[in-house]
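What you see is part of a larger complex, with each chain still in position.
Per-chain residue numbering starts at 1, and chain names A and B are given in the order in which the chains are listed.
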């Protein structure tokens, strides 16, 4: 197989109303794209059953080259500082075509 | 006030959902179904309102609109005051206040079903007031929050929600507001025979769809009871007290200001008493992110909504009947 190259996978679980902001964030950092999954759950903001918009989560996934991680996280931190309730976790991952993600 | 009046499908399906949750049934609803139903119901109300509007007396309509704006702006301020008096932090108080200035379409429609079951006539203007009342409450909430934050510095980099222009924009492009006003415009402008083609879908099915929606909302309300301890006795009490204040205000506005009869006055009381759980929570998520959603969702959905459906509506109606009768 083609060799694999290291990337960072940024995961953000937040209320669905934040989706537009997260998409803006992805575009601001010129990522190759983004992925969104509908989710429910619970946390400091309480129960998110996914039934009403005010109580529905998304899992927002962003693959970025390690070089971009810091700048993206600064923006995520800004959202948290502003008070938005979200869980953000970053994992190592590997891809076949690094150029695709290094816009 | 006769309890058997509560034996209408809307109320009973709500109770069924609440009960299912109470016995920890494994009954599950597809989340998308509630979202689809709420869109359907908002369009249905909007169309109805638009049709009413098309043969409404303009002066009366304007009067109702002004009254709606007054309620929408006044009630959140009252709520805010009470919440601060209860030592709640300002940002949570602002967010919760916005919910009580706005309305719950589900509660409003239950009231309509309640009146219809007793063949009680009601004026058409409250439907228009419902559509009006979403926005002012959101705006007041945002203004209270800005004031609470002192200088807008924290919001500096979130221009989109914190500048006055954006603030108004968000209040009027709110999904529910767009659906209500959009379908109201459609109901108002489309020729009757052309509207008739969509009547079977949006009107004939309406009460059945409402029952299904309330079944799911009953479950949602039931799920919130677990959070009562977390939000505390004061807020739970507020969730019962505030609808009484809003309801009383609505009774006075409906009877003395707008001169409505038994039915219309009951509906205005319900507008005042009910708290939003569809339109306002997403708005507050963005505008007052610092507030804790579990507070306002638990209050509007877990406390005030069931209280209004089971106790409030018959209560407001009893007083509305007295006023009309007297």
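Operating definition for what follows: contacts are C-beta pairs under 8 Å (C-beta built on N, C-alpha and C of every residue); 3 or more make two chains touch, one makes a residue touch a chain.
Only a predicted model underlies this, so the values are computations on that prediction, with no experimental measurement involved.
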Counting every copy in the structure file gives the formula A x3, B x3
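Basically, only the chains that are shown with their structure count from here on.
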Chain A contacts chain B in the complex at 15-18, 38, 40, 44-47, 49-56, 78-79, 82-85
Residue set of chain B touching chain A in the complex reads 29, 31, 34-35, 38, 91, 154-155, 157-158, 175, 216, 220, 223-224, 226-227, 230, 277-278, 280-282, 284-286, 288-294, 296-298, 301
